[in-house]
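Note that one protein chain is taken out, while the other chains of the complex remain in position.
Order of writing sets the labels: A and B. Residues in every chain begin at 1.
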Amino acid sequence: MTGEKILLSHGEGGKRTRELIRKIIAKRFENPILSPLFDSGLLGRLDGEIAFTTDGYVVTPAIFPGGDIGRLAVCGTLNDLSVCGARPVAISCALILEEGFPVQMLETILDSMKAAAAEGNVVVACGDTKVVEKGSADGIFITTSGVGIASDGWRPAPENVRPGDRIVLTGTMGDHQAAVLIARNRLELAAEILSDVAPLSSMLLDVLSAFGGSVRFMRDPTRGGVGVSLNEMAESSRVRIVLDESRLPVAEAVRGICEILGFDPIYLANEGKALLIVDGKSADPIVETLRKTRYGRNATVIGEVTDGSPGVLMKTVIGGLRAVDYPVGDQLPRIC
Amino acid sequence: MCLGVPARVMSVVGTSATVEVGGARREISVLLLEEVREGDWVILHAGFAISKLSPEEAQRTLQYLREISDAAEIH
Partner (left out) sequence: MQLKYIDEFRDPGLARRVVDSIRTLWGDRPPMRLMEVCGTHTVSIARGGIRPLLDGAVTMVSGPGCPVCVTPDGYIDAAIGLGKRPGTVIATFGDMLRVPGSFSSLEKERGQGIDVRILYSPLDAVEIAAGSPEKEVVFLGVGFETTAPSIAGAILSATERKMKNFSVLSSVRTIPLAMEVLVSDPEVRIEGFLCPAHVSTIIGSDAYLPLAKKFGVPCVVAGFEPLDILYGIYLLLRQKKRGVAAVENEYSRVATPSGNRKALDIIAKVFRECDIAWRGIGVLPRTGLAIAESYAAFDAQRKFGVEIPFAEEKTACRCGDVLKGKITPRECPLFGKACTPGEPYGPCMVSSEGTCAAYYKYGVQ
């Protein structure tokens, strides 16, 4: 592999590109669908309703405590499939690299993607690599699309959400965004926080096979956190959701960061969590099941669906009531 | 206008100190305080310790809170 940095010629389609793809990229994702390196990955006949999703990943820094952009790119797309009840089948991987990007870092990121894909039981079926001039991209951008087979009998049904249903969150809020914030090191904060980035496919699909009928709707609370996702869910289902502030799971160090900067953890991004709206009676058994899994250890019921005009409210720690609205943009460190 | 959070002093070097809030740590200035020691509690605002926090007074305030609540119950 020539030199230690990605060059423009690596993206120009010639010898260097072939070298990069064969020796660095495709070598890692070796599988029967990808290996012929056709212009498309042929997935064969898929039996069932097909789910399809896509996402772009631009996180800075590319590597952060608990993960990296590669793991994020795979898990994010797998989780989008899983919360729709789809078993992931294949993903694509399109890379945009900035001229000068260290090859070693690329290899680390690709290794991460390989491990995440293996854990999520999915193949990388196709991909693309482009290189842009220095300054035209922030190191590395990754776009992954994912194809999955929707479970027989289960579809997201926001229209079925009704008063009495309860909200389950599979673990602590804000770990990912807090970890990235610290890794950016613009605020000079230190803490032992790891991003929660994880593939949730087997955890969620197991819950669906055991409790399918009781689960109405699921989402993964990424950008904007639980606060935004719940507002979206309340809007789709046209219901009122009331949260219990004392039940919101937040790791101590994340709370510490939030208190210092004036952040509300409810709006911080998560990359290894899911929100489930479930039938009231099944909430506790579902939580019990989740708590036995690797990524659902801190699962808990955080609220319920009630009568009333659509929106999200929260019963505060001291017994008051407040609204939880959509935030305007990213939270900023404040003094007030 | 004054987001200030109780933080524990982990170490002091000159007018700088490292403080911790529930596991989150930062190096801050203790220029505004007379004398700060490891183990002290301070209020952190905008990267400065603006005051010490007295654990004894904190307990006293909580005690007053319990007392007014109890008094209400007697009535």
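Throughout what follows, a residue touches a chain if its C-beta (ideal position, glycine included) is under 8 Å from a C-beta of that chain, and two chains touch if they have at least 3 such contacts.
Since this is a predicted model, take the numbers as computed values, not measurements.
Only one residue in the set A:256, A:272 or A:303 touches the chain that does not appear here, and it is A:256. Listed here are the chain B residues that touch the chain not shown: 1-6, 8, 21-22, 28-29, 31-34, 41, 43, 45-48, 50-55, 57-58, 60-62, 64-66, 68-69, 71-73, 75.
Seen from chain A, the chain kept out of the figure touches residues 186-188, 246, 250-252, 255-256, 259-262, 309, 313-323, 325, 328-329, 331-336.
By our rule, only the chains that are shown with their structure count from here on.
The touching residues of chain A, counted against chain B in their complex, run 188-193, 251-253, 255-257, 259-260, 262, 334-336.
Here chain B touches chain A in the complex through residues 1-3, 5, 7, 20-27, 44-46, going by the rule given at the top.
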